[in-house]
Structures are given as C-alpha cells and as structure tokens.
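Entry: chain A
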Amino acid sequence: MAESVMQELYEQEEDTQKGRFLTFALGSESYGIEIKHVTEIIGIQPITEVPELPEYIKGIINLRGKIIPVMDVRLRFKKPFREYNDRTCVIVIDIKEVSIGLIIDSVSEVLSIPETEIVVPPEVGKGNNKYIKGIGKTGNDVKLLLDCEKLLTEDEVDSLNNIQ
Partner candidate 1 sequence: MPKVLVVDDAAFMRLALKTILERNGFQIVGEAENGAVALKMYQEYKPDLVTMDITMPVLDGIQSLKAIRQYDPKAKVIIVSAMGQEGMIKEAIASGAKSFIIKPFKEGHVIETLTKIATA
Partner candidate 2 sequence: MSELYANEPMMDMYIFETTQNIEQLETCILDTEKAGYYSQNVVNEIFRIMHTIKGSSAMMLFNNISMLAHTVEDLFYFLREHKPEQIDYSTLSDLVLEVVDFIKGELDKITQGDKVNRDSTILSSKIKDYLEELKQQNAITELIEKPVIEKQSHYYIAQDKTENKINLHMYKAIIFFDDGCEMENIRAYTITHHLRDMADEIYYLPQDIIENDESIHLIREEGFQLYVKINKTYNEMFEFLKQTIFLKDLELIELDNDEEFKQFYKPIKKIILDTPPVMIPKINNQNYQEGKEQTITSSNQSIISVNVAKLDKLMDLVGEMVIAEAMVTQNPDLKGLTIVNFHKAARQLHKITTELQDMVMAIRMVPLSTTFHKMHRIVRDMSKKLGKEVKLELIGEETEVDKNIIEHISDPLMHLVRNAIDHGLEATKDRVTLEKPKIGKVTLEARNAGSDVLILVKDDGKGLNKQKILDRARENDLLIKTENEMTDKEIYNLILLPGFSTKEAVSEYSGRGVGMDVVTNNIEAVGGSVSIDSEEGIGTTITLKIPLTLAIIDGMNISVGKSRYTIPTTTIKESFRPKENDLIKDPDGNEMIMVRGQCFPILRLHELYKVKTEVTDFTQGILIMVEQDEKTLCIFADMLLGQQQVVVKTLPSYIKSTRKIQGLAGCTLLGDGNISLILDIGGLVNLNG
C-alpha cells in the first residue's frame, strides 16, 4: 500500500503538487496533508524511547543513518493510544528543514482537492481545530487538512503539562 502511494507521489511534478494531498486515517476520521511536505512513507520502525519527552513524541528512529523524531498523531490529538500493527505507517515530512515522522493508523490515497472545495474550519474554541487549516470536500467525504507547522510548533505549554 505504502509503496504504491509513494510511487504515485514520485510521479508528481513539483508544480502539479499544488492542491494535492496525501490522505490518511486516524480511527474513523480522514485527514489530509499537503504533498509538498511529504518526503516518504515507511512502515512502523523500532522506536528508541527518549526520556522526559511529552507522551506524543514516541522517540527517535533510524532512517537509513539519519536520526529523526517520531510523533504519534493520535496522542497528539489526545485520542486513545492504539497498538501499532502492519497497517500502521510513518509519514516522514520535512518542514523548515526539520524532518519528523508522523505515526498514523493507515495511509489512504493521494487526492486533488481544488481550492474551491476547501473551506475554513469553524472556530470552536479549544480542541484539535488549531491544527486544521481547512476542510476539503471530496464527493461525500470530508478530509481534515492538517497545518503541519502548527503541529510541530504549537501547544508547548500543554506538552509540558502532559509529562507532569
């Protein structure tokens, strides 16, 4: 699965990446992530735990000699932890020269979502909405489009509270 999606990714030219999203599942919800951030998709790897980190940073992995941190997106969104299985994937993204792996339940497909089909998420005080920068409509489905930068930078205060 992962391979075929990746294959599809490689075939995309840089300029045609716009408006294209890699979609993945977390439980029953479907999320999308801009393809330009994604560098690769791998199966779940042995994770080295690093002490004193917030729960959702599971540790570090060895990606062909490069050591990168991995984040469990479920835990990041304060959803219950689910045991990793052979459908679990790590999406490696590159943002502002920071590489990080996102652990998700499973990857789905690469989709084009035209800008006209994307709406701004409603303002709902707290919650995971702050990581969502848009809601994309595809047929009968909706995809929650992630704001990767916020995923990495926001919520430092919470993360400190988590470990205490």
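These made the cut because all candidates are chains of the complex that A comes from, given by their letters.
Just so it is clear, a residue touches a chain if its C-beta (ideal position, glycine included) is under 8 Å from a C-beta of that chain, and two chains touch if they have at least 3 such contacts; residues count from 1.
A quick note: this is a predicted structure, and the numbers were derived from the prediction, not measured.
Among the chains 1 or 2 offered as candidates, the one in contact with chain A in this complex is candidate 2.
Of all residues in chain A, only 46, 48-54, 57, 60-62, 65, 67-69, 98-100, 152, 156, 159-160 touch candidate 2 in the complex they form.
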